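One chain of protein is taken out of this complex; the other chains stay put.
Order of writing sets the chain letters: A and B. Residues in each chain are counted from 1.
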Amino acid sequence: MTQTNLQKDLKIVGTRPLRPDGADKVTGRALFGADKSLPNMLVGRVLRSPHAHAKIISIDTKAAEALPGVKAVITSKDFQDLPSEFVPAGEMMVNFKDMTRNIMAREKVLYEGHTVAAVAAINDAIAEEAMALIKVEYELLPHVMDVEEAEKPNAPLLHDDMITIGVEPAPKKPSNVAKRVEFGFGDLDKGFKEADLIIEKKFSTQPVHQGYIEPHACLASVSEDGQGELWVTTQGPFVVRNFCSKILGMSTSQIRVTASEIGGGFGGKTVIYLEPLALALSRKACRPVKMVMSRQEVLMASGPTSGAKIWVKIGVKKDGRITAGDAVLKFQAGAFQGSPIGPGAMCAFAPYEMTNVRVVGYDIVVNRPKVAAYRAPGGPISEYAVESVMDEIAQKLNLDPLELRLKNAAKEGTQAPYGPKLGPIGMIETLEAAKAHPHYSAPLGPNQGRGVASGFWFNIGGETCTSININEDGTVGLTLGTPDIGGSRASMAMMAAEELGVPMSTIRPIIGDTSSLGFNFLTGGSRVTFSSGMAVVESVREIIVELRKRAAQLWDVSIEKVEWVSGHARLVGSENPKSLSLRELAEAAGKTGGPIVGGASINATGAGPSLATHIVDVEVDPETGRTTVLRYTAIQDAGKAIHPSYVEGQMQGGAVQGIGWALNEEYVYDDNGKLLNPGFLDYRVPVCSDVPMIDTVIVEVPNPKHPYGVRGVGETPIVPPLAAVSNAVSRATNIRFNELPLSPPRVLAAIESR
Amino acid sequence: MEYFAPTQASEATALLKKEGAYVLAGGTDLLVKLKSRMLKPNVVIDLKALPKIKAIEKTTSGWWIGAATPCAEITEHEELTKEWPGVCEALGLIGSTQIQGRASLGGNLCNASPAADSVPAVIAANTICVIATENGEREDLVENIVLSPGVTSLKPGEFILGFKLPRSQGRSGDSYLRLIPRTEMDIAVVGVGVSLSLDKAGNLETIRVCLGAVAPRQVLLPDLQKTCIGKQPSEELVQTLVELARKACSPINDKRGTVDYRTTVAGVLTKRAFKIALERAQAK
Partner (left out) sequence: MSKKHISTVINGDAMEFLASPEQSLLDILRDELELTGSKEGCGTGDCGACSIMLDGRLVCSCLVLGVEADGKNIDTIEGMGNGSDMHPLQKKFLEHAALQCGICTPGILIAAKALLEKKPDPTEEEVRYWLAGNLCRCTGYDKIVRAVLDTAADMRAA
């Protein structure tokens, strides 16, 4: 799929039509995870561990089961133990042995909030009463919350069979270090010797939650014959089906998953929590079971991203050229292995052309909820550290920070630190656009500072199926397998309409359930516009061949004589060109061979990285340490913006999540490993008055591997803001910061000790 | 749980003597506690049908603010906000627009959080509470109500009917400032309410400074008589106030702020709130 439309005169792609699901979304009609009910439905609730680390000695559910109104109680006894097996979930890997234990604790509880049992009852009050009747006997164990503490030889051990992968020879004793990764090439010693200036710094970040406003929710219904239906808010209905069928010992075809509308995911809904519980309860009770997490449960027990310790060392010549880059990353995995240490390590230096580079990463378990993907998983963390050091270098060498980056910018042909040579990318273009932007030269007042940072994310492709039907009147049905998290139905319909040459309003895109399409990998990895888009284009190109065939049949000519132009089949080269509209061909479908349908099944490859550069101005109150964000500009390479408004939306949303990560978001635990801020009051995401307008500039360096040049854009926007904001605060206060979040007490303490 | 909406104060006080009985005004604190199972009431007594409990009235001697009056109505009241801008701004800071539609001064006070936004300002303003008792009514100074986090001086069966705010006299001004990490939606890390008046020469005639979120209850700065009264509001006086404020703090480390931070910022906000109240007084 390399035939691109880069030069064509595009009629729909690149414009800003209304989204097809818009009316439902602005009227409250659209149905999200908790909005569906079924007759005879039960309410499911989860009993969670109050302890950060403990052995489960016994669980007695007899009293709960006997309570009138309780129809099913489940514990680990109701789930088989699965052997270790890694599978992808978004851009991260998950392990079935761990997954079984995360959705329902077996031998131990490993974090406060860890599921210990679940009940289904006729109403919520009885379910809660039942939970109080479940007697769990725990043997408390010491817990560990910090990666550097967890690495120590006498640290409490979470898994007694955890032998670090990636270390040769393999360690003899288990530890909390699940994995070591290493990327890089060149000669570090030589590189650092050549440097005129070396800066070495240690950074620390806290875990942050994806913060989707819609809590996890699902409605499961398993019948007496073992057929299961699952309505669920998820980024990946096919992935949910696979995970659940494995965990429940059901076959894939026995579970049909329908994705509801999704109220935010950002990677956090690429894994399962309630789904296998709801299915298991439903299977036991033979009634539908609805389960919804409270906000407290979401924060206590669904994966945030890692907190981390990062050490970065960069050597440069005095003209700013990087001679060597070295980094060590230690990421919290939470209770089970699988932090985004791989992608984090791969991206750390990826915006730059490196000659000598090494990144070593460690995946370390701690007694916190298991980490899940969060928008460019790992990237914001490692790149925050590198971009902060780059800013310090710019300050010390008195170089413009954008110029410093331009001197070192990765471009087409650069070998990425993780190995392959990069195709065309827009790093230089975003930097030039930043330099030229009026924001960059706007004056600053007292206590104000300007920070810049760049960001890299590779984006993924993956398995994707779509199907397309020409309706009897020539309108078009388009079935996608990737949930619409941010307006992708619009982009898909636009690409289909562009290819077919028909108005977008004649195309109705829907998200199909898992029984209606072949396997689709999840919505994530910035892959939908790229992969589903590619599949849509392929489906349409294929159906155009079929339409030409049908016209050829009607005209009794060979197919080579028929071309497709502006939604019509046209006889090539005659003086009186005959044409048949899509409608006419559809009406004749029965005569020419039957319904006109098509589809595509691909494993999309060739996803192009998206680069960004952000500029932010802040003002820091020197007496209180409080930071105000004054102005923000996000510049990103989209390859080709199918629907510019939704590309801008990704840039703005990611930027504001990054601002929250930089300034205020963090988990606060007490000494017993209990979460003190499991709510939106004290887990502080940005509110409307916290941020200014987020100005955007879309740069387009087409990705030659996509028919329209698309690059995924969803994730990159969250990468630059951490360092951009931190650099701005540093410039405003003349203090280098190396810790996030930059909450007022931290900033004031640094100002006072200056 | 049973729900009642009495129309007479005597009905309400009788119900309130039952075990596990709680009053309901705006519900923005009670329902949160209900949800989290922090409270398991047997009886909820909705006060909002009681006479004058949601009223704002002006008389020559003062203002009446019904205890269950939503903050939104208070901040929309043109005359009250002109006379007591600090009190009204403070009330207007509680939560979001949605919370403002329900939250009340009575609720904010009786929830007895040391960080309550309305309390430092109403204490500084010399507010009096009118309390319904089983025998009728009694009055008390608003600074006597909060004893410690979650605990008030109200006796079983008692609840607040409303507040009496004096008419602001002469060259007076009040203000309230708080420090929160975001711009909205946070519980105050530090809050300072200042109310003062000037004599004809521009010296301080009266001054009350009250700190919130820096101790188990709100702290009214003592001994301002000798340091402030009759004096010019100079930079030295401001600095004295800052030091007095810092000395009066006994905050804790918690998820919202540290001891050092709260103490430092208490001084900063005292200075800034004083200056605003002063400007307002000087403009008269």
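Everything that follows uses one rule, which is that a residue touches a chain if its C-beta (ideal position, glycine included) is under 8 Å from a C-beta of that chain, and two chains touch if they have at least 3 such contacts.
Quick caveat: nothing in here was measured; it's all calculated off a predicted structure.
*Asks:* Tell me which residue among B:66, B:95, B:162 or B:233 touches the hidden chain in the full complex.
*Replies:* Reading the full complex, the residue touching the unseen chain is B:95.
*Asks:* Of A:481, A:509 or A:653, which one is in contact with the hidden chain?
*Replies:* A:653
*Asks:* Where does subunit A touch the missing chain, residue by residue?
*Replies:* 16, 18-19, 21-23, 25-32, 34-35, 37, 125, 210-215, 261-266, 292, 294-295, 485-487, 643, 645-646, 648-650, 652-657, 679-681, 685-689, 691, 693-694
*Asks:* Please identify, in ascending order, the residues of subunit B that touch the omitted chain?
*Replies:* 1-3, 24, 26-28, 31-32, 34-36, 44, 46, 48, 70, 72, 95-99, 101-102, 183-185
Here, only the chains that are shown with their structure count from here on.
*Asks:* On a C-alpha centroid basis, what's the spacing between subunit A and subunit B, in Å?
*Replies:* Spacing between the chain centres: roughly 44 Å.
*Asks:* What residues of subunit B sit close enough to touch subunit A in their complex?
*Replies:* 36, 179, 181-187, 189, 254-258, 260-261, 264-265, 268
*Asks:* What residues on subunit A touch subunit B, complex-wise?
*Replies:* Residues 296, 623-626, 628, 663-664, 668, 676-677, 680-682, 684, 686-687, 689-690, 743-745, 748-749, 752.
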